[in-house]
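Note that one protein chain of the assembly has been removed; the remaining protein chains are unaltered in position.
Chain lettering (A and B) follows the sequence in which the chains are written, and residue indices restart at 1 in each chain.
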Amino acid sequence: MRIKKGLKTGEVFVFLFLALLSFVILVPFVYLFTSSLKTNAQYFKIPIEWIPSPALWSNYYYVFVDLKFYVYMWNSTFLAASSVVLSVLSSSLIAYGFARFRFPYRNAMFIVVIATMMLPSQVSMIPLFIYFKSIGWLDSYKPLLVPQLFGSAYLIFLIRQFYITLPREVDEAATIDGCGYLRIWWHVIMPQAKPVLVVSALFVFLASWKDVFGPLIYLSDRSAYPLAVGLLYFTSPTSNAYTLILVAIVIALIPTLLFFILSQKYLNKGVNIANLK
Amino acid sequence: MGIERREKLAGLLFVSPWMVGFLLFGIFPMAVSAYLTFVKWDFLREPRWVGLSNYVEVFQSPIFYKAMVNTLIITFGSSLIYLVLGVIVAAMLAKDYLGSNVFRAIIFLPSLVIGTALAMMMGPVFGNGKYGLLNQVLSMLGMPNQSWLTEPGQAVWVIVGMSFWYLGSSVIIYLAGIKGIDPSYFEAAMIDGATGLQQFYKVTIPLITPVLLFQTIMGIIGGLQVFDLALTLSSEFKTGGMGNDNSLATLVFYLYSLAFRDYDMGSAAVVGWTIFIISLLLSMVIFRLSRRFQLFGEEESK
């Protein structure tokens, strides 16, 4: 009885704590959403009108259609989806190499993988820019997508931590059955790794979705811009479109939220990166 | 013998895409930026060799030290929040019960927002005077209003405080780690009569320590590179340069400001390499600590 009672108060406490945290996190989002339905005059009213009347749904139509946000959204989706496929596949392949094979300088190389994350990207931006320019890649998605082919350090690290926890017996059985390494990776390792791959996909998707500087310097055609750059069109100091920018933020949030909700099923399964068997 | 050679070859082959990428997009810019630390370069004219004077300039600048202190405050402050609160929240979310999916989505929500947009959203929260939501809460409690981001002393702590909104990414990783724990451990603990709290620090914490280390290293590397938020907040609040009295200066913000506002790529590269060295040192300390937990060492699972 005593234990049961303790558990119950514990659960109530947990629920209250999470509810409070969620409330704090949600307040700016609720404010964002209600403000996006206002005119400038309503926006500056104090006390705040939490339920705007009238609600200007036309703001959404204006931003999405008239300001061509559907174009930016398509570009963002295309870029993010391509990045996910390229980066997750290549990182998974590389991580497999680091996790399963013994070769010279492996540990040293792995440290270098991690070290590449430590130099701020702003330092290498200009040299890379000049480099991409010299091979004629400006004004295309190549500078944003091709480097993804070679894996991302964060994902290589994350996925490798997962792979080393997978039992080797299954691999070995497959080898005896005459499977090549690549087929083992594809047919044996990858299916077991779904949760970590979904986490990786989510992170790549978000990183690409949120990237501003890359697209900004490599692309010069507005019709090729992603949403993150499109948002900047509202930040001019002389622009008085206070509420339209909020609309744009909500629009940019919807696809990422969908992606997250769809991936929840896998996130729930857990990723045994803890190296415990 | 043959198998061993084949394994070596296959391993090298699998990591070869990374090696190619590193040669193409890693070595080259790193070498260039190392060279740049010794020159004055405004991007357009020929670089001019100046020896060590960029190092002298940067290491004598009070702004550099301000940025360094701010960066370290942000790095350790936010890492601590991610570590402590992140694990607690993840452990709370690990159990499936009514609404846990909704809580998970809400806590991850801010991580889904584009950086510039998040700063714009936080504008109203930390806004000045009666306009700020937080100030309205203070007024209700009968406390005086604050100029959260424009008053020099506290801006950096506001950035640390904003880590609460970024908790989601750490929680996802911890959650995955906790879910990956074999349920039999918890069952055994329950049979022994452990309460939820006891399970947390007797089972969960010890078993996910490698995950904590992984995430902490990532948090430190990320924390040392905090930039977007500081940049957009300072431009939202028009505090000039890098915040009132450089209160929003971080190392990468300083780097950005040197390179892209003041056309001094050489000094910017010095700051970049400083960040690299600090990251490396801090990570090495954690590598040491982590040896016990086999995070980087041999791969065999037992």
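Assume contacts are C-beta pairs under 8 Å (C-beta built on N, C-alpha and C of every residue); 3 or more make two chains touch, one makes a residue touch a chain.
One rule holds for everything that comes next: contacts and distances are computed from a predicted model.
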Query - Options "Chemotaxis protein CheA", "Citrate lyase acyl carrier protein", "ABC transporter substrate-binding protein" or "NADH-quinone oxidoreductase subunit J": UniProt name of the undisplayed chain - result: "ABC transporter substrate-binding protein"
Report task. From the listed residues A:86, A:196 or A:227, report the one that touches the chain absent from this view. Result -> A:86
Query raised in the report: Where does chain A touch the missing chain, residue by residue?
Result: 40-41, 44, 46, 75, 78, 82, 85-86, 89-90, 93, 126, 129-130, 133, 138-142, 145-146, 149, 180-182, 216-217, 220-224, 229, 232-242
Query raised in the report: So that we can see where the missing chain sits, which residues of chain B does it touch?
Result: 6, 9-10, 13-14, 17, 40, 42-45, 57, 63, 123, 127-131, 147, 149-152, 235-246, 257, 260-264
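The rule is simple: only the chains that are shown with their structure count from here on.
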Query raised in the report: Roughly how many whole angstrom separate the Cα centroids of chain A and chain B?
Result: 15
**Report entry** Of all residues in chain A, those that touch chain B in their complex
**Finding:** 3, 6-7, 10-11, 14-15, 17-19, 21-22, 24-29, 31-32, 35, 46-48, 90, 93-94, 96-104, 106-107, 109-120, 122-124, 126-128, 131, 147, 149-151, 154, 156-158, 161, 164-168, 181, 185, 195-196, 199, 202-203, 206, 209-210, 212, 227-228, 231-232, 235, 237, 245-246, 248-249, 252-253, 256-257, 260-261, 264, 267-277
Report summary line: Residue set of chain B touching chain A in the complex reads 4, 7-15, 17-22, 24-26, 28-30, 32-33, 43, 89, 92-93, 96-97, 99, 101-117, 120-122, 124-125, 130-131, 133, 136, 164-165, 169, 172-173, 175-182, 193, 195-197, 207-211, 214, 217-218, 221, 224-225, 227-228, 235, 238, 251-252, 255-256, 259, 265, 268-269, 272-273, 275-276, 279-280, 283, 293-296, 299-302
